[in-house]
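Every protein chain but one is kept in place in this view of the complex.
By letter and in written order, the chains are A and B; residue numbering begins at 1 in each of them.
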Amino acid sequence: MLAAILVMVGIAVVTGLILGWSAIRFKVEGNPLAEKIDAILPQTQCGQCGFPGCRPYAEAIAKGEADINQCPPGGEEGVKKLADLLGIDPKSLDETHGTPKPKSVAFIDENTCIGCTLCIQACPVDAISGAAKQMHTIIAAECTGCELCLPPCPVDCISMVPIAEDLPHWKWKHPVIELKRVA
Amino acid sequence: MSRELFKFKGGVHPPEHKAESNGRPIHAAPLPRKLVIPLRQHIGNPAKPVVEVGERVLKGQMIAAADGPISTAVHASSSGTVTAIDLQPVPHVSGLPDLCITIETDGRDEWIAHAPLDYRAMAPADLRTKLRDLGLAGLGGAVFPTGAKLNPGASGHCPTLIINGGECEPWITCDDVLMRHHADEILQGMAVMRHMMGSTEILVGIEDNKPEALDSMRSAAAKLDFAVEIIAVPTLYPSGGAKQMTEILTGKQVPSGKRSTDVGLQVFNVGTAYALARAVHHGEPLISRLVTVTGHVLRPQNFEVLIGTPMHTLITLAGDRDGTTGVLMGGPMMGMPMPTLDAPVVKATNCLLVESKELFPPLPKALPCIRCTRCADACPAELQPQELFRFAKAGDFGRAQEYHLFDCIECGCCSYVCPSHIPLVDFYRYAKSEIWAHEKDKRAADLARERHEFRQFRQEREKTEKAEKLAAKAQAKRAELAAEPAVVGAAPSDADAKKALIAAALARAQAKKSDAAPKNVDHLTPEQLQQIDEIEARRAKIRELARQPLESEEKNT
Partner (left out) sequence: MPSPFILDRSSVTQIMAWVLAALLPAIATYVWLFGPGILVTLSLATVTALAAEAAMLKVRGYPVQPFLLDLSAIVTAWLLALSLPSLAPWWLIITGTLFAIVVAKHLYGGLGQNIFNPAMVGYAVLIVSFPVQMTHWAGPLELSSAPLTLAQSTSVIFGDDVPKSTLDAVTMATPLDSLRTGLLRQLTVDEVMTAPIFGRFGGTGFEWLAAAFLLGGLLLWALRIISWHVPLTFLAGVWLTAGFLHFYDAGRFGPPWFHLFAPSVMLGAFFIATDPVSGATTPRGKLIFGLSAGFLTMAIRTWGGFPDGVAFAILLMNLCVPLIDQYTQPRIYGGARKAKEPPA
């Protein structure tokens, strides 16, 4: 009896020591889960999820305060990846947060632009160049297509232009093998 | 030859079909009325146009310059007038157009001044730049800029130089006839390569199904003042692959993810050597190449074709026949179906293979993979195609990459032997392009994240700076007030001023924007309405002008 108790106590002590040691040795700075979620999010920074950017949304998901299906730019694929990461069932996109659209970039009609800088202030990724009373231009390569510059523009001179498929962006399609009869 | 040859793993023996086209002499294809010259003909950045619409250009004149080190220039293949710089059909399986320069030829075929290069006197870096500006790119299929490849690297010399005359792909014979008829020039080009690479051993590998080419190259090599080994290699597809040819001749494998110069060798196609000889000894840029036109045509043969010649003219020239089901650029193993024959011949066009139902019967329907591993036995990259297929099909691209998807050379051996007739290579191409697209998206997302974070940092900084400034200002103001007690009606703050400005701009813009139907007209006097109409008319005119700035400028000048 005594031997059994001693053994159990011994195991408890050893395990406790190992746990304590690993807590110190493998201490993780920051919130690794939020980092991983943030890495999956498309970084559009559009705020359609209801959070001011991708990072806050990632943190909210990590804390369990937000659902994984609130990111329309990420699409169903994004939801699936988040579900994989978190080990939960994927669900369909919550349409109250918007629906996925073809990838686009903003385009400023430079004849109409009055140079008010409001869009520059709205752009989450500083992809609009220009100064007060000067015509503004979108840096297309850096535009995430978040559409946040559309509402503040007083003259509605910004439009979203879908990215056309050209040679450098062309992709091979999934080959079709017809095994089953198509009903 | 006494040289010991090595064997690469895998490979297949498809029917060769070389005899159809290799017997006829080389014919120069006639000058077409219109040349359409794509700017993206090589690996790397597309060339940038340096001519304008309406400009007259001479044969061999540079019309688009190389953009960066991994790029090459593009030249006018004949003299004439540039009529367009726009999107035109190009030889690509997608059928998507790409930026091209169109030249209306004048029939005079007038050369620009050009002179041989004294390559022995030139600094290697200058020579490489010169070759880049002469538009040289590998003519074996990959179209890698030759200038960039003629670099022995840090060591300063690359001991082994391999000239690849394998041409293992069925039907294609352009390298074969080039070696038969232009062996001397190929060897001249090789001498330049030897000079630039500092090579001591020069090997020419030619499949043993081309005895005439072997003879011709051997007799030409006998006249040289340095040793060249012309080696017959066993016919086995894909022995003409650069990596496979390397292994056959030297027994060395180019390490995965490394360059061949890392193991002290470099491989060039015979066509590239020929083009290099033309460039160095005559100063001619790469404006033409040999193209095999074969398959379902009346007179299968090889043509010397100007870059930019529409493909359909070549097929007419070789004699088109009824029952054509399609045209491939390249051979049956790796070639691509051409969505349109209006596409021009480019530097990569080695063959136009015209299909018919008899020559290329429709492939049988695919069955499920039975994991028989015949593909693995045939794979010259020594991969496990059945696993890659499984991952690619399931969209598990990460695993596909772990199983070395990117070492696949898309030679088609796996699909060729597959008893279930699965288009395996298609799946690998699909997986590769998905991975590339993902990586592109990932880079864009990383950039966006970085910029967003920087913006937040900047806003934070601005806020503190503003607060500090305000605090200082308030302090000053308080001091001022204390000194000078009565100032009535303080000036509006910065923020108010800005708001007012924006409001004014908004009003202006609103007025400007509502050109179609002026707003808020309900309570205006007829006089005012008339004024608005006048303004609208004027604005419409201005807009009309603004919309066509180029045209108006042209009219003015």
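As a working rule, a residue touches a chain if its C-beta (ideal position, glycine included) is under 8 Å from a C-beta of that chain, and two chains touch if they have at least 3 such contacts.
The shown structure was predicted, so the numbers you read here are calculated from the model rather than taken from an experiment.
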{"item": "Residue in contact with the excluded chain [from B:E104, B:D126 or B:E382]", "value": "B:E382"}
{"item": "Residue among B:P46, B:G60 or B:P332 touching the omitted chain", "value": "B:P332"}
{"item": "Full-complex contact with the absent chain, from B:A125, B:A142 or B:C372", "value": "B:C372"}
{"item": "Residues of chain B (touch criterion as defined above) contacting the omitted chain", "value": "4, 6, 8-9, 12, 14-15, 93, 170, 243, 247, 250-258, 328, 330, 332-337, 355, 360, 363-365, 367-374, 376, 380-384, 386-387, 403-404, 407, 412, 415-421, 423, 425-426, 429"}
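The rule is simple: only the chains that are shown with their structure count from here on.
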{"item": "Interface residues, chain A side, partner chain B - complex", "value": "38, 41-45, 53-55, 111-112, 114, 116, 118, 124-127, 142, 144, 154-156, 165-167, 169-175, 177-179"}
{"item": "Residues on chain B engaged by chain A in the complex (per definition of touch)", "value": "40, 90, 92, 94, 96, 98, 365-368, 422-423, 426-427, 429-430, 432-434, 437, 441, 444-449, 451-455, 502, 505-506, 508-510, 512-513, 543, 546-547"}
